[in-house]
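One protein chain is absent from this view; the other protein chains keep their places.
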Amino acid sequence: MAKKSKGIQHPGYEKAPMDRRDFLRRAALVGGIGGAASYLAMAPENWPLSMRDKTGLLSKPVHLPFQLRSFQVEKKAGSADIGVGTEGNPIEKLRRAIDAIGGIEHFIKPGDIVLVKPNVAFDRSPLLGATSNPELLEHLIRMLLVDCRAQEVRVADNPIESPPDCFEKSKIRLATEVGGGRVYLPDSNSFEMLNTPGAKLIENWWFFNRPFTNVDKVIGLAPVKDHNLCHASMGMKNWYGLLGGRRNQFHQDIHGIVSDLSIMIKPTFTIIDGTNVLMENGPTGGDPSNVRKGETVLAGTDPVALDAYAFEHLLQRGRDYPEYLFQAEAKGSGKLDWEGRVKEIRG
Amino acid sequence: MPPQERVFNNRARKVFRSRISNGELYFSAGFLVFVFIMGGWFAAQGTNYDPTERDISMALMESGSVEDNLYRTPLKLWVDPEQTATAAPGAAPAANLGIFPPDIVGNGWTPSSRMQEFDASNLYEKINGQAPQYVDFGFNRLHYISLEKKDAGLDLSIEFYDMATLPNAMGIFGAQRDVERPLEQTGDAYYYLTDLGALGIAGPFYFKISGNAVDPGIIEKSKELAESFGILASSGNVDVPKAFAVLSKALKVPFETIIYEKIDVFQFSFAKDFWFGKPDVAGDLRYYLHQVTDTEDQARLYADLVSNFEADHDAIKNDGGVAVLKHQFLSSFQALSADRGWIFGADGAPDAETAESALSALKGALFNGQEI
Partner (left out) sequence: MAETEKKASAPIEVRQKLRITNVRIVSQVFFFGVFLFSVWATWTTRLGGYPVSRILEMDPLVMISTMLSTGYVYRHLGWGILIIAVTLLFGRVFCNWICPYGTLHQFVGWVFNTRKPKERIESNAYKNLYILKYAILTVFLLMAFMGALQIGLLDPICLMYRTFATVVAPAVDMGLDTATLTANGLSLEPKWLQDIKFGPGVGPRIFVGSFWVGLMIFALVGANVILPRFFCRVLCPLGALLGVLSRFSVFRINRDVHKCTDCNLCLTRCEGAADPQSQVRVSECFSCMNCIDDCPEDALSFTAFGLDKKQVVAAPDMSRRKLVFAGIAGLMAYPMVKNHGVNTDENFSPALIRPPGSVEESNFLAKCIKCDQCIKSCPTNVLQPATYDVAGLEGLWTPVMNFEIGHCQLKCTMCSEVCPTGAIRKITVEEKMGKGKFAETGPIRLGTAFFDKGRCLPHAMEIPCVVCEEVCPVSPKAIQTKDVEIKDVYGNVVVLNQPFIVPDLCIGCGICETECPVKDDRAVYVTAVGESRSTERRLLLKHRVQA
């Protein structure tokens, strides 16, 4: 920090004049960079490499939607659309119900990757009827892995309450791991934009897609629950658990969203778990007195008819069907009239 | 240029001391073992807990189960302000009962839902799978309401199908009827009782009453309802064909034998809209009658009928607008006539006299004793 005196040149001062070549080189550099920068910034939007965004809309983030394929398989000749199992323990009921719609080997081929969607919406003990029966799930996974030689079974849901806790308290995680499957929990990366043509509310919506990677077959495992707003939460409403985003808005048109769900996903088949039917105070339940011990397990390939049958026989609410079933029928997801399409295997 | 600036410490650890004592060595070895044991202890704690503290047992939930004794306000229905205006001041606004007679409520019974109406385009919302059947029979409109009697814990729903015409109603009734159960009549209503309610017709209306329990109260109410529907049907506000009234009221023909044929009556393409009825269920004698419409010529129609009948009948008598014919193979007799806009007759009679007396009974009933 030598003190500088006025008018006296610093002893270390050295003159370094620029020669012509140097000047030209620098001028070319400035011109080149400046020109390129001006092109990128100012060229019309449709020119190649132009970065211009005249309206400010181009820079809007884009979520490219994907479409979900149908997971349905062709109906086996001679089998019913709805299978009912009422005899034996829950596991036998499950097997009978599936056998009535064609048997599980008909639906799942060796080497398939199967995703099972139980309802794990709340951190409740399974006996309270708010979540799927873990015993059925465990056995279903065994059937898939052993009988059908499926390659992999995944279990996924996006619950309302904390996902790890819900899977833990509802014993679904334990059942999955004992059975040989793997639980996929939703985290911030799990959701992608799903395009469902024809849907009224969720034409483009966040969908819990990560576990669906390379999946061949999808099975719903839904409990039957009372629901104040849409009257009943059954097989179709179960798919609500695959939505992400601000899904609590959908209660403003609950029948619209539930019927949209029926076209959003076309499962291979759906199992309705009537072992613990939540008759009132749904869909959370919370008291054993709300639960009716059911004797029935249903399986079906027609989601509309299956829900209608469950509404009538498991919730025991007669034929005053919730409106979403009619809407789903109108959207072509199935036929509501289940009569003559039900088969029960006994003995 | 300044010397290269360092970011990280580049000096290795060095030991300057020359002596490491046994005590230090033993302590070090001992300490490492101690650390290992601590680690093991910590890891072992993972399973050392009481899982019941993290959840509540079902037994406890069941014993602590609370009764849901909340009062839940029933659904408050929307009421048209115009109706409220006409109601007596201070009185509770009457529920809109639509087509239903007002006496369906009262005596403890109150509407538990709003009256709903469905037409052919949305009928499936109410009854889904069966809707096409109704539409095939000429369905016009469904009026639906449910009633409840709170103190008795009863409720029932009324499906009141406006089938546009009585024949349509009879058609759907015939298709859905349980023939095992006895038919009852009140006014212009014909119905039978089921365990949970009633099914029947009243004029052009086909009604289904279904209750929530096998209970005498439901049956009682079903009867009352059928009665008021019968009054509704005969009140003149609704259209009951005269031919049906003649058969069922004047001639007391049992309801089950009354049949309406719309086209191709007697397999004649020109004969349309005939009513049939048998005075005796077991017998063969059968009345038939037809009201001549504006587009038809009474004399011409009568002549066509008689001449076509003669293809397999022998005419015994044919004069003055009355013809008596005998079937060539069945040996049964029929008589027919045309008068004042009506074509009427009786067939299946065992002899000519019976046929003629049936004809005159029919005529008497038709014209109510005038000119006999």
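Order of writing sets the chain letters: A and B. Residues in each chain are counted from 1.
Following the convention adopted for this analysis, a contact is a pair of C-beta atoms (placed from the backbone, for glycine too) under 8 Å apart; a residue touches a chain by one contact, two chains touch by 3 or more.
Quick caveat: nothing in here was measured; it's all calculated off a predicted structure.
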Key: Residue among A:Gln9, A:Asn46, A:Gln67 or A:Asn189 touching the omitted chain   = A:Asn189
Key: Among A:Glu138, A:Asp260, A:Asp287 or A:Glu329, the residue in touch with the chain that has been omitted   = A:Asp287
Touch residues of subunit B, complete complex, unshown partner = 6-11, 13-22, 24-25, 27-29, 31-32, 35, 38-39, 42, 45-49, 52-56, 60-61, 63-64, 66, 68, 70, 72-78, 114
Chain not shown, touching residues in subunit A = 122-125, 160-165, 167-169, 173, 182, 184-190, 192, 209-211, 213-214, 227-229, 246, 248-249, 251-254, 281, 283-287, 289-290
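The criterion applied here is as follows: only the chains that are shown with their structure count from here on.
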Ask   = Where the CA atoms of subunit A average out and where those of subunit B average out, how many Å apart are those spots?
value = 39
Ask   = Contact residues on subunit A for subunit B in the complex?
value = 125, 127-128, 169, 280-281, 287-289, 319, 321, 323, 326, 329, 336-337, 339
Remark   = Given the complex, residues on subunit B that touch subunit A span 55-56, 58, 61-62, 65-68, 124-125, 127-129
